[in-house]
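Every protein chain except one is present and positioned as in the full complex.
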Amino acid sequence: MSKLKTLRGIIAYPITPFDAEEKVDIHLFKKLTDRLVTSGSHAIAPLGSTGVLPYLNDQEKEAVVEATVEVVAGRVPIVAGVSNLTTERTIYHARFAETAGAAAVMIIPMSYWKLTDDEIFAHYRKVAEAISIPIMAYNNPATGGIDMSPALLKRLLEIPNVTMIKESTGDVQRMHYLRRVLGEEVAFFNGSNPLALAAFSAGAVGWCTAAPNLIPELNHRLYDAILANDLAGAREVFDAQSELLTFITANGLPRTIAAGLQIQGIESGLLRSPLAPLGAGDYLKLKSLLGEVG
Amino acid sequence: MSKLKTLRGIIAYPITPFDAEEKVDIHLFKKLTDRLVTSGSHAIAPLGSTGVLPYLNDQEKEAVVEATVEVVAGRVPIVAGVSNLTTERTIYHARFAETAGAAAVMIIPMSYWKLTDDEIFAHYRKVAEAISIPIMAYNNPATGGIDMSPALLKRLLEIPNVTMIKESTGDVQRMHYLRRVLGEEVAFFNGSNPLALAAFSAGAVGWCTAAPNLIPELNHRLYDAILANDLAGAREVFDAQSELLTFITANGLPRTIAAGLQIQGIESGLLRSPLAPLGAGDYLKLKSLLGEVG
Amino acid sequence: MSKLKTLRGIIAYPITPFDAEEKVDIHLFKKLTDRLVTSGSHAIAPLGSTGVLPYLNDQEKEAVVEATVEVVAGRVPIVAGVSNLTTERTIYHARFAETAGAAAVMIIPMSYWKLTDDEIFAHYRKVAEAISIPIMAYNNPATGGIDMSPALLKRLLEIPNVTMIKESTGDVQRMHYLRRVLGEEVAFFNGSNPLALAAFSAGAVGWCTAAPNLIPELNHRLYDAILANDLAGAREVFDAQSELLTFITANGLPRTIAAGLQIQGIESGLLRSPLAPLGAGDYLKLKSLLGEVG
Partner (left out) sequence: MSKLKTLRGIIAYPITPFDAEEKVDIHLFKKLTDRLVTSGSHAIAPLGSTGVLPYLNDQEKEAVVEATVEVVAGRVPIVAGVSNLTTERTIYHARFAETAGAAAVMIIPMSYWKLTDDEIFAHYRKVAEAISIPIMAYNNPATGGIDMSPALLKRLLEIPNVTMIKESTGDVQRMHYLRRVLGEEVAFFNGSNPLALAAFSAGAVGWCTAAPNLIPELNHRLYDAILANDLAGAREVFDAQSELLTFITANGLPRTIAAGLQIQGIESGLLRSPLAPLGAGDYLKLKSLLGEVG
């Protein structure tokens, strides 16, 4: 796990583009992912929410992981999303990712029926035992439907290869709590774009974000200011991007990233139904926001 | 759609039982579904939340629909759950259900990324155009992750074969609103067990419920009292079952129905991970509740 | 407490009208209260939320209670609101109401700082010990800021003269729970207008409402249908008033009752700042709703 011990910084999430028949466009995916590497991302995380993981079938997920490994080509670590409603399928995809060359997997406990804490713990434990790479436990009630309590997150860390926590509840108090309870040994990542400054202030070691698809320089300047212990500088560069971060998060990352790329003249493919392109009014708003930061 | 014009009453939801390898146990499923028909259910609804639809793969879903058609054998109508994250898969399963012999399909707009109203409308419209049987639009933010506003539900009813609404928000005011706005022509079904009396009082024509797996007689006596315009009688029989209804809903229907059947001496199979059996304390509580109503 | 044993039916809430200097207009208050008695109310409840209790000073509260006793003149029981942030003031007003001739007092545990269950219990106990008339414990988190759990309500009923519960959370499940746990000996009243039918269906013995200021006949016809065990009739008369009930509740009872009276040609006085009259658009909406039911 040595590579992951030092995982920190900007973890970038590529979108999964589709062609006119709503099939995954692997060729375009690789181009978009390569941009994320060359613009300085510290890691690449395919098949996150941004990559519409739950909308893909098994074969498509495998193709995306393989394409990521191929295009990243060892330049930075890969953290592959392998979440699934059933434990059996989660294990299957986690094993696939490890074999393909991912450095770690990210798992959110997806819910249809609300899971008990014991069910969630057993889910992580069984997956963890089936692989030998680290797991980033991901908490995001807004998409996954379950809010893992800090106490449960702490319990998950008893599983040897659960070594990272990604928090996207947008609750700053919880970030402070996690740091206080989990200590400095556990890497705590922030997944809420509008809280990037608050999370770094609270001690997050990394930011899991789709924003580098659109504004990598601003994202990295924020991280650099934090590393330099320059709060005033961090606040200034965050204020320059916060309205855009709030917009892309509030309007859905697959939609807004695809639209933003298009606005910047970069081919971004189509979405898979029922997801539809950003509406005309929001498109203009995004164009204006990108113009301001550009 | 003639058969559906008269759909009302107790719409019963079978569980999907699994064997020791966590494979769907079709043989047992048919036995459990037959019980629901013989105990008087007015319709059978396989692949609902109770039937853990989202935890099954395509082949398993098809096998469950076919088994339902076979065992029901025309005795009552079948309302098959065909919800899926993508529009393409929803169409696929809706067509399968129609061909297999279902009288209607039930669709909840499943969400990972929150869908806009336009996306939801287009989703239903595309599915509706692909089949010729009626659709029951199902609203349940607790499992589906989206709360369709009354205004959106009204808009969905513009689609010719969306003819039924199933509401599970547990909001009685909304039920009154729906009846007021949608009028008497649209069949409004209640999917919230603890609100069964309130929903019938508000004018619901049917109750979508897993409770007939355990207490069919009490469920039917409630409906009969409503048909007889006997509010005092309805209240009495509802009071006799309300604590049990609240319990099975609050603790997860797949878990509690499986446990309740076992308590009653009926084989109910296993659950698929990560779902785990009801804990020991809750099992005893359920046993006590079933003893009281038995 | 014999008079209260039989308290049930329509408990009507008068508004407190103000003159041009924003002083309480006692003369007008008596006229408006008399209307509620002559239109058939089973009890009168001055100084409720509708009567803007918290916006009045001590002298004004006393004048309103005395005026109510005078104008009601023993025709029906009076349930006086005496809620206050401090226990000392609550006791003061409860004693005043008893001496003046009220049959019971209504108390909501007002909150600025969230009170613990023990603090709430002690508050009720101290007030109860200071008077000999019954107390209606009133739960309404939307105005009072505290949601008393069913367990706490049950505990309050251990206090001898806490004999009535008024629930305004709008949670039908809680109504069923209260009836189940508290039994038939405790009178359970509904304070949520839009849930009047659901509450009566669940077994409420009375409806605490400001609606009789505007539509007493419809309110009483609903109650009569319930008494006659005629659910279909109750539903029909409820459907005729439910949109109006929802409107007056959603837009603030002091504002909407005052406007509604004015629309009906009845002098209703002014409001006390910061409360302002209903806006023009809402006024027209209310006029249209009153025209439909008129």
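Read from first to last, the chains carry the letters A, B and C; within each, the first residue is number 1.
Here is the rule we use: contacts are C-beta pairs under 8 Å (C-beta built on N, C-alpha and C of every residue); 3 or more make two chains touch, one makes a residue touch a chain.
Remember, it's a predicted structure, so these values are computed and weren't measured experimentally.
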Neighbours of the unshown chain, displayed set only, are A, C
The listed residue (C:Lys61, C:His93, C:Arg235 or C:Arg272) that touches the chain absent from the view is C:Arg272
For the full complex, which residue in C:Asp19, C:Asp118, C:Glu158 or C:Glu292 touches the chain that was left out?
C:Asp118
Among C:Thr6, C:Thr38 or C:Thr86, exactly one should touch the missing chain; which is it?
C:Thr86
Given A:Glu70, A:Glu217 or A:Asp239, the correct residue touching the omitted chain is A:Asp239
Write the list of chain C residues that the hidden chain touches.
22, 49, 52-55, 85-88, 109, 112-116, 118-120, 122-123, 126, 142-143, 145, 252-255, 272-276, 279
Residues belonging to chain A that touch the chain removed from view:
170, 172-173, 176-177, 179-180, 194-195, 197-198, 201-203, 226, 229-232, 234-235, 238-239, 242-243, 246
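Just so it is clear, only the chains that are shown with their structure count from here on.
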So what shape is it, when you link every pair of chains that touch: line, ring, star, complete or other?
line
So how far apart, in whole Å, are chain A and chain B when each is placed at the average of its C-alpha atoms?
35
Take the average of all CA coordinates in chain A, do the same for chain C, and state the distance between these two points in whole angstrom.
52
Could you put a whole-Å number on the gap between the CA centroids of chain B and chain C?
39
Could you check chain A for residues that touch two or more other chains and list them?
none
